[in-house]
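Shown here: the complex without one of its protein chains, the others still in place.
Chain lettering (A, B and C) follows the sequence in which the chains are written, and residue indices restart at 1 in each chain.
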Amino acid sequence: MPHKQVEELDRVAIRFAGDSGDGIQLTGTKFTESTALAGNDLATLPDFPAEIRAPAGTLAGVSGFQIHFAAEDIRTPADRPDVLVAFNPAALRANVEDVRPGGLLVLNADSFSEKNLDKADYAEDPRPALRERFRVVEIPLTRLNREAVKELSLSQRDADRCKNFFALGLMCWLYHRSLEPTLRWIDKRFRGPTREANRRVLLAGHAFGETSELFPVSFVVPRAKIEPGHYRNITGNTALAWGIVAASVQMQRPVLLGAYPITPASDVLHELARHRHFGVKTFQAEDEIAAAAAAVGAGFAGMLGVCTTSGPGFLLKQEVINLAVVAELPVVIVNIQRAGPSTGLPTKTEQADLLAAMYGRSSDSPLPVLAPATPGDCFHVMLEAFQLAVRYMTPVVVLSDSYLANSAEPWRIPAVETLPRHEIVFRTEPEDFAPYARHPDTLARPWAIPGTPGLEHRIGGLEKQDVSGTVSYTPENHERMTWLRHEKVARIARELAPVSVNGTPRGRLLVVGWGGTHGAIVSAVDEARAEGLDVSSVHLRHLNPFPSDLGEVLGRFERILVPELNRGQLARLLRAEFLVPAESLSKVQGQPFKVAEIRAGIEAVLAAEA
Amino acid sequence: MPHKQVEELDRVAIRFAGDSGDGIQLTGTKFTESTALAGNDLATLPDFPAEIRAPAGTLAGVSGFQIHFAAEDIRTPADRPDVLVAFNPAALRANVEDVRPGGLLVLNADSFSEKNLDKADYAEDPRPALRERFRVVEIPLTRLNREAVKELSLSQRDADRCKNFFALGLMCWLYHRSLEPTLRWIDKRFRGPTREANRRVLLAGHAFGETSELFPVSFVVPRAKIEPGHYRNITGNTALAWGIVAASVQMQRPVLLGAYPITPASDVLHELARHRHFGVKTFQAEDEIAAAAAAVGAGFAGMLGVCTTSGPGFLLKQEVINLAVVAELPVVIVNIQRAGPSTGLPTKTEQADLLAAMYGRSSDSPLPVLAPATPGDCFHVMLEAFQLAVRYMTPVVVLSDSYLANSAEPWRIPAVETLPRHEIVFRTEPEDFAPYARHPDTLARPWAIPGTPGLEHRIGGLEKQDVSGTVSYTPENHERMTWLRHEKVARIARELAPVSVNGTPRGRLLVVGWGGTHGAIVSAVDEARAEGLDVSSVHLRHLNPFPSDLGEVLGRFERILVPELNRGQLARLLRAEFLVPAESLSKVQGQPFKVAEIRAGIEAVLAAEA
Amino acid sequence: MEAATTATRKDFASDQEVRWCPGCGDYSVLANVQRVMPEFGVPRENFVFVSGIGCSSRFPYYMNTYGFHTIHGRAPAFATGMKLVRPDLSVWVVTGDGDGLSIGGNHLLHTIRRNVDLQILLFNNRVYGLTKGQYSPTSRVGMKTKSTPQGAVDYPVDPIAFALGASATFVARTVDVDAAHLQETLRRAFAHPGTAFVEILQNCPVYNDNEWVQVEDRKTRVEWALPLEHGKPLVYGPKGARRGIRIDRGIPSVVPLPDGSDPVSAGVAVHDERHESPAYAFALATLHLPEFPVLVGVFRAVERPSYENLVQEQVDRAVAERGPGSLKGLLESGETWTVSE
Partner (left out) sequence: MEAATTATRKDFASDQEVRWCPGCGDYSVLANVQRVMPEFGVPRENFVFVSGIGCSSRFPYYMNTYGFHTIHGRAPAFATGMKLVRPDLSVWVVTGDGDGLSIGGNHLLHTIRRNVDLQILLFNNRVYGLTKGQYSPTSRVGMKTKSTPQGAVDYPVDPIAFALGASATFVARTVDVDAAHLQETLRRAFAHPGTAFVEILQNCPVYNDNEWVQVEDRKTRVEWALPLEHGKPLVYGPKGARRGIRIDRGIPSVVPLPDGSDPVSAGVAVHDERHESPAYAFALATLHLPEFPVLVGVFRAVERPSYENLVQEQVDRAVAERGPGSLKGLLESGETWTVSE
């Protein structure tokens, strides 16, 4: 057999799709690891079904995982996959329309039974029609897989469980990815016949690519020019959990996570629960209110308190957060946003809790609000959040989202020495101690914790007398305390880096974003600039307070476009704060922005202008 | 004895102040009743101590009641009282600085003991110094009172309990108020020696005024030119409770109030609980969440659901409200705002929950927000709120405040025939029934209630498929439903009356207000206009949606000033919505605006302009 | 009773495709609820199923009645509102061990003590299913889950003891796959005026398989299940290994019953679900595996007026005493005055 032809590609996007039972997420993750080792830049996006386990073969049960990898640097999982690997008709139907015209469909021929076509609501076999629009390659996946393990006398059910490794082996061959990391993982993870089965199937899939006629060509994607360093893949939730551990290490204080399970935040609890040897304690509370209260209690007692939740749970915490605002205690509240309102679309993404974070408490109740821009950024944001919390004695809200939480990117592992440290100094001197005396710069009150002789004092949610902190109902004092609570948070702006503009310092259009839309926005803006459009972008990590020079930066542009996965929340803040005619580019579909959607928005604005 | 001289006055403001045990609120209420009957226009403001019963004689225990009455029409309890009736030194100290220079102080001489001076933190007897600045009249109140009842052999404690009636009788003489209504009330309310004692003391106080040398002059305040009609005094909370009853009557549906006690909202629960014969059911729930859930449950079952609470409790309801937004069920949530954040100043007023009402829920979750402008207006706002709720199938938030809740004004009793009626039509026709099919104009979905054959259906907090209402996770549908929820509420603007401007349709300055600041704003603007300043005002009852012509109206003025008892919440909404440079006139002291404060704000702006 | 005779199980099945994992105990509960419904003689449109959030809380979607899938933990409060204004409806609450006893424990407590006339079915699989397998307040100490990799350390709450502590008037326990017992328990629950609290032992094959295997498995059930029957002694176990429960000064213990021996004379307690005092039922609620069998059936069933009826009586009394409310009368009550031209 003649050696097959090899083509070189700049970038490829592959989507694996099948039943939630088919191990799609695992397949994707393993392919991602090999791809990272191959030195490509990459981004991934898993897409879970909402139901736990919808009946096998149904549309509701389809699970997907998309990976985008390239020889250049990329920031999104790609708008449309070039390749779709579909394990059954439902997976095909749910995903095929996203595939680039002329793209490759790899199908499990054995799955196209009457019954499965029915379950996918296909009146007739779609394959003939699809052949007109795509390159369709059909593989008797189920049979080949059973072949590969027949000597191992597994139950058929167990045998079929492996077929995702066959597909993985095949794709690794097709794109020249090494099987090593996966084989290593299999050896670590399984034993006995299962281990052997998975190994064989993986290799069989690879060999199949090599030998079968179906694939005349294989592809290489050259290494990307990536900043040198030590790398790993990381999802937003893992980075966030590790950021909490890092904060504890860097501040030398144990941390208590108060959490109540909720999609998509639960994984942070799961991850942290595995790291007790860092002194981290995790508390699965009876509800979100108790979780927040426990975290604030930890802050009162002198440790680091944090809680992680999502929209519906965040609402329940607001009364506790409000107490922390008045009691001026450090605590970090993480809201990993999901699509709503109410239970909404629990597994889908959205960034619509910005205004709830800013204004969702009774009375004027200011606090810092931060948002990570990429999965890896979740790590660094948590470090900053904790430091703001203790240095300014305030609750801090961090807004992540379902997209950041679950998608992965190669992450340059920071050298621990380079991470910010902060040494916490508790008040210990009884001499003229006053619970609400303030640091001249930060306006932070002293952190005086139980166990310190001579500092016994009482705080609570009733309005405090300035300095002494005793209960006070006098009008002027309330006015002053309200101002102080505001001013303290406002002063954080003093230490924020000036806004960095991607593009030119002034021009016709500035695109302003925040949170998980970073990748799509920067990609769109860079593409547009490459084509000569006068557009730049700013991405805000600090939603409250804004960087001091933001107003000025906005002023240097003729138009301002604000792409958000909500109905225009940041746009409203910018309009109210700076009286600039910020225009909202809104998408509320539970899905991240496609680069093309943002480019279209940019072009529309600039066209309108011209 | 020569008949005493009588002077005529346009307006008088009196403040009664004493221990919470002294029956100050009662005295004030009774004086108010007689004043109303005397045909004056009036406004009152009670000021409760935060503590239930601070130790007698202490500053913390001082309770106050101010009444402003006049021959012309007035809208506020007056910035500064002309007369202070102080039952003890603490009452004097807590209030004297508010009194108009040269005003009258009526003091209980018997209360100025060392001990009481101490409790009031008076190092020395303040009276000599005060005589320099005020007209001071001292009455041996305690002794005269005991005198009056000595034959009745009451315990001294019981005897002293009456002394507020002595003061009431005296003031009634001083301002020519009839004792009749009070005597009638005493007869209704008490029996035996207590009744007799109260009668005697009241008359004794009156006689004392007539006979004693201390009061050479008495005063008459002529009847005000008040719109003819049948009147009563009413507080905001009573009006609000009655508005709920009226809504039930006018829509022919029983109402369920779900409530959990909280200051200053509890009185609405208390009032409604007394009207079960209207078919009203009150449910004191285990917490605010359950109270809201029960109200929404009532809406699901086809009855009128409402809940009343204040700031901290309002936060707890947000998740339930969010469900009602998605389930599109009618319910009215009343937030009687108090000073915060957190427990804050529970008995003080503020209007700082506007943004929480607008944006305090996860994801984009629009609903109508209304605010009453005066105590009596609370009645009409509730009628409107319920009608919007059922006609648009949506939760409605009503924002009252502690000031409106407790202050009283003469209220023209509306003729029941003139009150809006609304006949509720439930869906009954099974023929192509769809839970989320919509009314072409209002976009309201049908109200199809349990017990209706053939309409069995399931709803919930997961995103709904347009029209069918089944669970849907499709991207485009979520975008559409999000838009529909927004559009439905936005359409309410179509039926709102155009903005009515107090003053001129265009000009240099427009003052925009909402809620309980109405009286102070209109008084200030009228005064300023009377002095030739070019200022007008608009008061918003509808905070969401805004009236359709609001933007245009704002556009006709050079400057916009927004007085609020918060740090500028409506101002932010106006700036974000209309990009107008609305300036905030903020007061956060737990106290209502003084007319003078708003005038100062107006003058500052206009001066800056000139 | 017409409906009863005409309606069938299918009439209570909605058109929604049922979406639980293969083998989930919820399927069996759903099937049996749909089977007994027709017997109740209540028109289908008068049933409402209210739930919180959880796998079990998806239940209402599959019932062709009125249904409300509310928010996490609050279903009893929504249901209370419905029942207060519509005593004519038959309102059923479906909740889980997390929904009902973790975030929702307080609403359950107060709904039960008020004795609102509801049927509350608590699906106890001792795990959080929908959120993919964290431990719950009913999970056993030591249970390893995603959120407790080193094992759960908190002492679990027993749903029956909890309900009795809240002075429930009707408390029962049954098993998802025991069709006959489940149906009979549902009948009893339906017949009870006031809150009927039913714990349903439910298997979650995905995240906590075989939690109740002793009573799920037909073979072991005879050995481990003690079916409570009013007036019958507390006896369990197969022939040759029969045992009974004795209660001595409030403290229960197991007594072996040699064949032929008379339980009662051996001091075995005779089940009385109608004790005015909940103490006896509570003693039974404290019995757990492995020292004791799994008691299934009705622990307690006593009569107490239901909340919504007591409230309705107050309304009726008010109307009787004061006549139906007049809005005009209300507005003009107390001191009023007239201003004329």
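Operating definition for what follows: contacts are C-beta pairs under 8 Å (C-beta built on N, C-alpha and C of every residue); 3 or more make two chains touch, one makes a residue touch a chain.
Bear in mind that the values here come from a model prediction, so they are computed numbers and not experimental data.
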Shown chains touched by the chain that is not drawn here: A, B, C
Option from A:I14, A:I186, A:A294 or A:L573 whose C-beta touches the chain left out: A:A294
Full-complex contact with the absent chain, from C:Y207, C:W224 or C:Y280: C:Y280
Residue of C:T8, C:Q150 or C:S333 touching the missing chain in the full complex: C:Q150
Touch criterion as defined above, residue of A:F190, A:Y231 or A:W483 at the omitted chain: A:Y231
Residue ranges of chain B at the interface with the undisplayed chain: 51-56, 58, 60, 259-263, 266, 269-270, 273-274, 276, 282, 284, 286-288, 312, 342-343
Touch residues of chain C, complete complex, unshown partner: 102-106, 109-110, 113-115, 137, 150-151, 153-158, 161-167, 247, 249-252, 269, 275, 277-280, 282-283, 286, 304, 307, 310-311, 314, 317-318
Where the missing chain touches chain A, by residue: 33, 36-37, 39, 181, 226-233, 242, 245-246, 249, 254, 256, 258, 275-281, 283, 285-287, 289-291, 293-298, 300-303, 305, 319-320, 323, 327, 413-414, 416, 419, 449-462, 470-471
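The definition used in the following text is that only the chains that are shown with their structure count from here on.
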Of B-C and A-C, pair with higher C-beta contact tally: B-C
Interchain centroid distance [CA atoms averaged], chain A/chain B, Å: 46
Between chain C and chain A, distance of the C-alpha-averaged centres to the nearest whole Å: 40
Distance from chain C to chain B - Cα centre to Cα centre, in angstrom: 44
In chain B, residues with contacts to at least two other chains: 319, 323, 327, 460-462
Set of chain C residues in contact with two or more other chains: 53, 69, 71
